[in-house]
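Of the protein chains in this complex, one is absent; all others appear in place.
To keep things simple, chains are lettered A and B as they appear, and every chain counts its residues starting from 1.
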Amino acid sequence: MFRMVPRPARLSAALAVAAFAVTAPVAPARADQVEILNVSYDIARELYAQINPAFIEQWDAETGNELTVNQSHAGSSKQARAILQGLQADLVTFNQVTDVQVLADAGFVSENWREEFPNDASPYYSLPAFMVRGGNPKGIKDWDDLIRDDVQIVFPNPKTSGNGRYTYLAAYAYALKQSGGDDAAAQAFVDKLLANVAVFDTGGRGATTTFVERGIGDVLITFEAEVENIRKAEAEGAYDRVVPSLSVLAEFPVAVVDRVAQKRGTEEVAKTYLDFLYSRQGQEILASFNNRVHDPEVVAAHAADFPDVELVKVEDVFGGWDQAMDTHFASGGVLDVLLAN
Amino acid sequence: MSFVVQDIAKTFGGQKVLESVSLSVEKGEFVALLGPSGSGKTTLLNIIAGLTQPDGGRLEIDGEDITRLPSGARRFGMVFQSYALFRHMTVADNIAFGLRVLPRAQRPGRAARAEKVKALLELVEMPELGNRYPAQLSGGQRQRVAMARALAIDPRLLLLDEPFSALDAKVRQSLRSSVRSLQKKVGVSAILVTHDQAEAWALADRVAVMNRGRIEQFDTPEMLRGAPATSFVADFLGIDMLER
Partner (left out) sequence: MSLRQRLLIGLAVLFALIAIVAPVAAILTRAFGDGLGAWWSAIVEPETLHAIWLTVLTALIVLPINIVFGIAAAWAIARFRFPGRRALLILIEIPFAVSPVIAGLCFLLIYGAYGPVGAPLMNEGIQLMFNLTGIVLVSLFVTCPFVMREVLPVLQVTGEDEEKAALTLGANGWQIFRHVTLPNILWALVHGAILATARAMGEFGAVSVVSGAVRGQTMTLPLQVELLYNDYNTTGAFAAATVLTALALVTLMLRSAIAAVHPEAGGRT
């Protein structure tokens, strides 16, 4: 009935055009101006904020080309899903092997991605460790101390958190070893451990808040590197790190996202970037962020920062992540049974 | 000026609301559409105003076919039952609206518009109230503003839909005569919709009695009362046919 052309229509059209101009891929970038996107896990921001300038400098020195490295950080499962839906990642640096495998299964990453880079494509690693209150008033040394009646522990729920799953498996592996491989004994041990949990948060950050800000619990269990990051952010001496005698190897897998990199012509720079993580300079930066590394010289230089620990692999003790998920964490799995007690 | 309605028909969702309605209005004549509620009066008036499209039939003014002419191009002044005053405009702006929206070439200048508004305010006997908002007026005053607004466009035909129904009895009486004298003074032809026969007798030169979408009889008040053509007309007017 009425013709209606309100003025805001023009404005919105203009803005839409502007938005398109901002987002539309710019004409093929100049050959000497390369941009890559590193899609990474959620708590690696400061780490890559140091890695990237160092690599860019090296790339510039070697090729004379200008490089920009963009960073995306979020939970690595979410990141893997985003890549499957078209997030243009040239490479990934994750904290879960399963999340890279998802990309490999979908054909985004080469099938034998674990052989493409040294150490099963994991340039650094960490492990579940303990953070206790300053001076370690409860005298906590190892997993045994966590099932004492007078100890309350905090770690994220293994149902919802990868971090929590590592802790669960580490405790289980420790108990298996103590009992000479007796599953029933291991489950009894983990059962007692779960009974000592003061608060089950859904994620690592929530568990940290519970322990640090609400002051709940005697031990926070999280990755060793994370323990150090928290200690750095809090008052000096407020918390101590305790590394148990045995823990689970937590890998930080990397891969080139071939499907994207091939299309964008960034395979070489993506691969070189990941190689850089294995270089002396890269390993040094990684170690300075409390990650354990492989380069012998860097390991020697940082020996004092990383107490000895026996590390077991999920593949060796639990038959791989798929099987661990099925046996322990799926609905009706061991975890559910123990939690129901 | 003469206005002719010819065989107008309208159906709403399968229901025949108007059936072959014909009517004519002479220059300066005042015609009333009288009938019970639901008989189709408003629908017919809306079709005349161009607010509703008829399914069939023809509207003609001085021989010109206006059946498909857009409402705004007909230059018919309409007074709504609710008055439909623009609530956020002053009385003066309400009255000037029809002039303000004219294409630039035909639009009178600001001074000319103010002049016209002033004259119309005087005509409806509220010269002091141009700066008021509709909410600050009494019912009778609002009705007169609606009249002035409709007259501002120098209408070829004045259409009034139950213009007194929202007023109390006393105000209604006085407004009736002022509407009639205004219409006479301006010399515009008018069509009034009403369900109240007293109103029709007081105002109209001729009355069309409507029933179920048809015009039962179209005649002067005297003829209607003296010689009702159908038993519906006699019943509706309260005339005992046998007694006559």
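As a convention for this text, contacts are C-beta pairs under 8 Å (C-beta built on N, C-alpha and C of every residue); 3 or more make two chains touch, one makes a residue touch a chain.
These figures come from a predicted structure and were not determined experimentally.
When the full complex is taken into account, the listed residue touching the unshown chain is A:Asp42, out of A:Asp42, A:Asp142 or A:Asp191.
For the chain left out of this panel, the touching residue among B:Ile47, B:Ile61 or B:Met78 is B:Met78. Listed residues B:Ala9, B:Leu123 or B:Ile153: the one in touch with the omitted chain is B:Ile153. For subunit B, the residues in touch with the chain missing from this view are 49-51, 71-78, 80, 82, 84-89, 97-98, 101-102, 133, 135, 149, 153.
Although one chain is not drawn, its touching partners on subunit A can still be listed: residues 1-6, 8-9, 11-12, 15-16, 18-20, 22-25, 37, 42-43, 45-46, 70-74, 79, 82, 84-88, 205, 208, 229-230, 233.
Keep in mind that, in the parts below, only the chains that are shown with their structure count from here on.
Inter-chain spacing, taken between the CA centroids of subunit A and subunit B, is 79 Å.
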